[in-house]
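Only a single protein chain was left out; the remaining protein chains are all shown in position.
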């Protein structure tokens, strides 16, 4: 099986997740700018989740682009990752409508953590398929971002009960960390193309 | 007509069905973890339906991958199958919001049954197109899973009025049965590729 | 510009329209089968609209498959047709929630009429691009179905104020008329392929 259909299906789900998140941004109840104020926290949580989904979409692109084969295990690892992504809209709306209350802030971190673990598993499944000496395996290297992010989420979850703003700051930091796309894979692919 | 556009369209519908199911998972009404409790049964029914849709997506992939031609009959058989899939979100929400009440549990089984029958018809339509000696026909073989699943649904529907938990156990069992993807087709395709 | 991206975009919109229609099928308010009764008319209108969208998807496939070029005019004719299709969900929900009341029944016919006209214009735009002696132009032939359907809708709209069931019967008849897919194009394409 080629990677094309897996890409297309994942793109479809991600596109819908992004757009469903915006559905939580309800139409303001009145006609004045003051009516925008209650939806501002929802808007900010939407922006953060949009960036997270964008980061995943970017990295997923590079990941599948470097893959040559798709096994049944990869298909299920991908679906598992999409499952956790599909919970982003409800987690985003919960944190947004409760303005960084402790439980929603911790839950948001929990969903981020599960998505990160699922992505890690997906990466492992693809690398296992490609072989330990494959371009992908070399390109991923130490994968320090992929290892650091879950640790930061794990720290942020209990911290939500101390001060939710610290957790929020951690979520924003991880997003900034990843905004720089996975150039390792890009570079390794460029090298492969220049060799052939 | 090639199978590409049928795949792409089906993928689109399936991607949206998966994401619409999650819309039923309403934002908790308060800011505490206790507010998650009322949506827990909806979450569990979402997980089960997600797995079912994932199984169908996987098998549908393998099925179309093995097909070489698409006839008007296949197009309609595919739309008919997508019609029953499109009822998954409402059936999932009904069973979830009523915590395994008899009628929703039976109705959920009814939708699963209709989707299974529709998928069986789709399979027949594609096999009829490919010919009885085609790789696909050989690969499907006795198709014991495809024949056993509807029987289990037919048993689960009346059992919902005796004890809905038995029906739920049956739905989970069928999902587990199918989680092992259709390796028959994969194997037959691999054989074809190795011959050519 | 190739037809691929136009197909993919149209497929996306159609897939979402189909799935949005099912959103109008609200979760029953109670746990008994009796609670299904109020949503039965909505279900029936959903079935009819699903069939209509399926017919359009099928015919649109054949139409674009026979096209070789896409002009700016074709892009806009296609968007115009998708605009009217996008009103199917609200028209379906209106007729369904009001159980064939005159105004919703007439409005449903109005949307069907506009979609039919838009599809006719799209067909003309593509044929104009392909030339009057093209395979597509020959394949479409007299296009009696495409000419009869709008006439039946035009008849059904005022009849909704006499007896909405007559209008509903007309809408069902047109659907049955079209359920037989556009074999003309299929046949003409097969002929072209056998010549080359």
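Every chain is named by a letter (A, B and C) in the order it is written, and numbering of its residues begins at 1.
We adopt the following convention: contacts are C-beta pairs under 8 Å (C-beta built on N, C-alpha and C of every residue); 3 or more make two chains touch, one makes a residue touch a chain.
In this text the structure is predicted, and so the values were computed from the model without any measurement.
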Selected residue (touches chain absent from view) among C:103, C:155 or C:169: C:103
Missing-chain contacts mapped onto chain C: 1, 5, 8-9, 12-13, 15-17, 20, 23-24, 72, 75-76, 79, 82-83, 86-87, 89-90, 93-94, 97-98, 101-104, 107
Interface with the undisplayed chain - residues on chain A: 7-8, 11-12, 14-16, 18-19, 22-23, 25-28, 30-33, 35-36, 47, 50, 54, 57-58, 61-62, 65, 179, 181, 183, 186
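Rule of thumb we're sticking to: only the chains that are shown with their structure count from here on.
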Chain whose Cα mean lies nearest the overall Cα mean: B
Euclidean distance of C-alpha centroids - chain A vs chain C, Å: 38
Averaged-CA centre spacing for the pair chain B and chain A, given as whole angstrom: 27
Junction residues of chain B - those touching two or more other chains: 8, 12, 15-16, 23
